[in-house]
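For this view, one protein chain was removed and the others were kept in their places.
Then we have chain A:
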Amino acid sequence: MSGRNSLSSLAKPFDSRTEWVTFFLLAAFVIIFPILSQMGMISSFQVGVWGKYLCYAVLAMSLNILWGYTGLLCLGQCLFFALGGYAFGMYLMLMIGEDPVYKTALPDFMDFQGYKELPWHWKPFYNPFFAVFAVVAVPGVVAFIFGALAFRSRIKGVYFSILTQALTYAATLLFFRNEFTFGGNNGFTDFKFIFGADIREESTTLALFVASGILLLVVYWGLAWLLKTKFGKVQRAIRDSENRVRFSGYSSTHYKVFIFVLSAIIAGLAGALYVPQAGIINPEEMKPSKGLDIVVWVAVGGRGTKFGPVIGAILISLLKSWSTRAFPEYWLIILGLVFVFVVLFMPDGIVGLFEKAKAYLRARKGGESDSGSSNIPVEAK
C-alpha cells in the first residue's frame, strides 16, 4: 500500500457499513448526552460518571491495540493511565493555591510532611502546557525504556505480561512512599481549579465530558486508520506469526516499541482526563489488580475488534456500579463469574457474539457459507 493510499484511508478508516454506523452512534452519544444534560434531563452527576466511563473506554482501546492487534498482553496498562493522571494531577494540585490551614502555596501533603519549598521537579507544573506535555511524555518515556529493553531481548508472551505486572507493582510500592513527593497513599485530591475554571462547576464537568468524548472519537478514528495502513498490517502479522514477520525483513522490535509507546501515551491521556473528573488520584489506581481489570474489559467486549473495548469498559463499569449498590456483598462474586463465563463461552466477547449471530442469520437467509471478514484472531497467543 503506497503512502498516498495510507493518507486517503485517513478519511475513510472504516471498512463496512456496520463499522461506520457504530462510529456514528458513538459520536451521536458524545454529542447528545451533553445536550440532554443542558436540557436538564440528565443530572450533572451522571455526566461526570459517564465522562469517567469514556476515559475507561479510551484506556481499554489503548490496551486493545497492544493485546488485540499485536498480541502483547500488558498487565501494567494501569501504570501509564496513573502516570498520566499523576502528571496532570500535579498541575491541579498547584492550582489549589494557598490553603486555609497551612497558609502556604504548597500542596497540603507537603506542608504536612514539613516541606518548606516546592521540589524542583514540581516547579514546571505551574505551566498548564508543560503539564499536558508531561502527560504525554512521562508514560511515553517509561514505556519506551521498558519496551525497548524488553523487546530487544525478545521477551514475549506470558513473560512480557508478568514483567509488566511486576513493573506496575514496583511503581505502586514506590508511589506509596511519602518520600517520593507524590503524596504517598493519599495521593492527590481536593482539586479546585482547572485552566482557571472552577472544577466543581457544572459547565466544567460538561467540558470535561466533551473533552473525553472527543478524545475517544479521535483515538477510535486514529486507531482504525492505523489498522488500515501498512503499519497496521505488520502489527497484526506480528500478532499472528512474529517469526515470519522477522524473516520477511521487518524489525518487529521497532514496531512493537512504537505500539507500546503509542498505547502508553493514549492511556496517559485517558488518565489525565480521568483525574479531574474523579477528583482523586492515588497509588490504588496502578495496583496490579487494576491492570487486570482493564484486560477484563477488553476481553468481555471482544479483543481485536474496534468497538469491543469501548463496550466492554462501559458495560463492566456499569455492572460494577450497579452491583456494588444492589449487592454490596456479592458484586465481586458476580464480576468474577462474569469473567469465567466470558472466557469459557464467549472467547470473542460481546462483539464476537454479535458477529456470530449475524453470520448465523446470513447463513440461514442465503444458505451460503460466508464466515465474514471479522478481525477476530483465529488463535492468538
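The criterion applied here is as follows: contacts are C-beta pairs under 8 Å (C-beta built on N, C-alpha and C of every residue); 3 or more make two chains touch, one makes a residue touch a chain; residues count from 1.
What we mean here is this: contacts and distances are computed from a predicted model.
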item	value
Candidate names "diguanylate cyclase", "FAD-binding oxidoreductase", "FAD-linked oxidase C-terminal domain-containing protein" or "Branched-chain amino acid ABC transporter permease"; UniProt protein name, chain not shown	"Branched-chain amino acid ABC transporter permease"
Touch with the omitted chain, as defined above, among A:32, A:149, A:218 or A:326	A:149
Which of A:24, A:45, A:330 or A:360 contacts the chain that the document leaves out	A:330
Residue among A:9, A:37, A:165 or A:252 touching the omitted chain	A:165
Among A:41, A:197, A:318 or A:343, the residue in touch with the chain that has been omitted	A:343
Touching residues (missing chain, whole complex) on chain A	73, 146, 149-150, 152-155, 157-159, 161-163, 165-167, 169-170, 173-174, 176-177, 243, 288-289, 292, 295-296, 299, 329-330, 332-333, 335-340, 342-344, 347, 379-381
